[in-house]
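Since the structure comes first, as structure tokens, the remarks are kept for the end.
A single protein chain has been removed from this complex, and every other one stays in its place.
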Amino acid sequence: MSQEIIDIVQNYLTPNIPITLVSQGAEAVVFTTHVHPYLPQDSNKTGETKYIIKYRPHKKYRHPVIDQQLTKKRTLGESRLLAKLYQIDGLKVPKLIACDQYNGCIWLEFLGSQLPDNNGFSNLKHFLWWNKADPYNNVVKESLLKVGQQIGILHWNDYVHGDLTSSNIVMVQDKLGVNVWNPHLIDFGLGGVSNMVEDKGVDLYVLERAIISTHSAFSDQYVEWIMQGFSQVYEQHGATGEKKLKELLKRFHEVRMRGRKRTMIG
Amino acid sequence: MVDLNTISPKNGRNYYIALGLEGSANKLGIGIVKHPIKSQLSSGDNSHQCDAQILSNIRDTYITPPGEGFLPRDTARHHRNWCVRLIKKALKEAGFNDPSNDIDVICFTKGPGMGAPLHSVAIIARTCSLLWDIPLVGVNHCIGHIEMGREITKAENPVVLYVSGGNTQVIAYSENRYRIFGETLDVAIGNCLDRFARTLKIPNHPSPGYNIEQLALKCQNKDKLIELPYTVKGMDLSMSGILAYIDSLAKDLFRGNKQNKLLFDKKTGKQKVTIEDLCYSLQENLFAMLIEITERAMAHVNSSTVLIVGGVGCNVRLQEMMAVMCHDRANGKVFATDDRFCIDNGAMIAQAGLLQFRMGDIVKDLKETIVTQKFRTDEVFVSWREK
Partner (left out) sequence: MSSPYAVYSSPQIPQKTFEVDPQNPRYQTTNGKTTGPSDYVLNAGQIDRDKPSDPKMDPSNSEVPTYLSKLRMELTGVQDDINEFLTKQMEVAKNKRVKVDTPKQKAKELNEFGEEEIEEDEAY
């Protein structure tokens, strides 16, 4: 991790807001802090509540024009999207606290926890690896059904994620000590509004491939459970839902075949 | 456990010799590679340090006139009519005059690629194999690129960006397969550049992509970028829309369509944009997308090194951008090779084929040598690497 980026963020936030680095994703660096951007300091006296600061650093590799456009578009886009998604019944996404699109910064509610026995942060990827010894246990099954339901609700409301991977799904423990996990979708930088089956099909295809490449040995069953949960959401909406589901699954298979059967020359 | 030393070389020698034949697209490549027996290769994940010596690596490219692509039939004819001369030259360069005694294995490209050219090279491979009584190994072209890149750069376990005329893939190794994390949803990057070069009617020699790179360097307007669609979809990307759009800009430019305000000044009608500007903007836009999906894959698998392979991998601007990204990300490193190994060649087929051969994977029946136009990178079981 480049110290330069941390310095830029710390400089922008001032020393009054201490930050801890959590992860460096592809396009954003994620920090935690105990300071709320606008509520009075003493509202978090115990220091138990954490917040996420998601910063999109300037990417030196790309042309400044592309860089500025993307940073602004994605920061603003993600904030607007999260604000809308948060209001959808049943959909679980982090709560938006603040957004500064010119500096590429978003403040969010902190979600997730550390998995037991040093198994890392509770995103879906680590969660599945943590369960590797008993990969098809009931908790895994229930969790993946819920993952599918979350994506189903998202798509049913005509939103797409744009970058569904097992790293972009955070598992939140229902209650401390209880082995029940509620998946939350995060990282909507490439997300958007879309009623096109193509976009939704690609969304599912991207997730399927991410599961295959990261959880190869168990991917068939995992994808099946996710798709089961996904279908349930559409099936709840009667004949219209069934029709839309059929259309969507058909396109999903088409996108998949397109990928596998493409002639590859040279 | 991986042991690359179980198969003994011919005639009690302490080294292996492989002849590699490549012809999946418009390049015919003949390469001869030597592997000394190394005790370190009896165990562990060391297939990227075979101490391979390239005894010869000859290539001849089928070039078409400006504005034209290459047709399967004429490309296959090129390969048929040059192969004997090239093989003779390669053997001579390597100092061999008795192939049946000198060579341990003949490796050829089984796919993916264009049917007719693949087929003509497979026939050459079968003929040599029968003539000299040498075993055959069929190689996946993409695996050839990856293994040659690893051997040359000594990159142990990098994220691989494979960019060529027919492929655009982000690949990472896990559990005996090179798995595809991201790829193009429509046309390949090299194909996109080639087709734009055809619209511009610039020469296909030495390669269309190289000529676009040279034009982009001459751009006088580097702070002003022509805005193009930016179409990253997760770890995948799409390029056909960008190509269609920039093609239409180029055509308007040639036609002198003054209605296009992006290209001509509203009042004076003066041309604002040049061909060089278009090439520059296209490269900046496409490459930014490639780097972004590579970085996404790196974040996903927690890797800090990248290996660039394939013909477009020679592009210096792409290598530069990748190096900046890798540096900013965990002080990582980028590995790339030059045109000898980036562009399709015979040595890479010999390298990957020899690894297969040393793991005992050879053709047992000529039926297995049938070529296939569609052959995905993740279909190959990578026996020469640790789980």
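First chain written, first letter: the chains are A and B, and each begins at residue 1.
As a convention for this text, a contact is a pair of C-beta atoms (placed from the backbone, for glycine too) under 8 Å apart; a residue touches a chain by one contact, two chains touch by 3 or more.
What you see is a predicted model, and the numbers here were worked out from it, not measured in a lab.
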>> Checking the contacts here: which visible chains does the omitted one touch?
In response: B
> From the list B:Leu41, B:Ile54 or B:Ala116, which touches the chain that is not on show?
Replying inline: B:Ala116
>> So one chain is hidden, and I want to know which residue out of B:Ile7, B:Ile37, B:Leu71 or B:Leu217 touches that hidden chain in the complete assembly.
In response: B:Leu71
> Among B:Asn81, B:Asn101, B:Gln214 or B:Asn331, which one is in touch with the chain left out?
Replying inline: B:Asn81
>> Across the whole complex, list the residues on chain B that are touched by the chain not included here.
In response: 62, 64-65, 67-68, 71, 73-74, 76-78, 81-82, 85, 115-116, 119-120
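Here is the rule we use: only the chains that are shown with their structure count from here on.
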> chain A to chain B: how many Å between their CA centres?
Replying inline: 33
> Touching chain A in the complex: which residues of chain B?
Replying inline: 24-27, 112-114, 141-142, 164-167, 172, 174-175, 177, 179-181, 183, 185, 188, 190-191, 223-225, 227, 230, 232-236, 284-285, 288, 291-292, 295-296, 298-301, 311, 321-322, 324-325, 327-331, 344, 373-376
>> Under the stated contact criterion, what part of chain A meets chain B in this complex?
In response: 1-2, 4-5, 24-27, 57, 59-66, 69-70, 162-165, 167, 190, 202-203, 206, 209-210, 212-214, 216-217, 255, 258-266
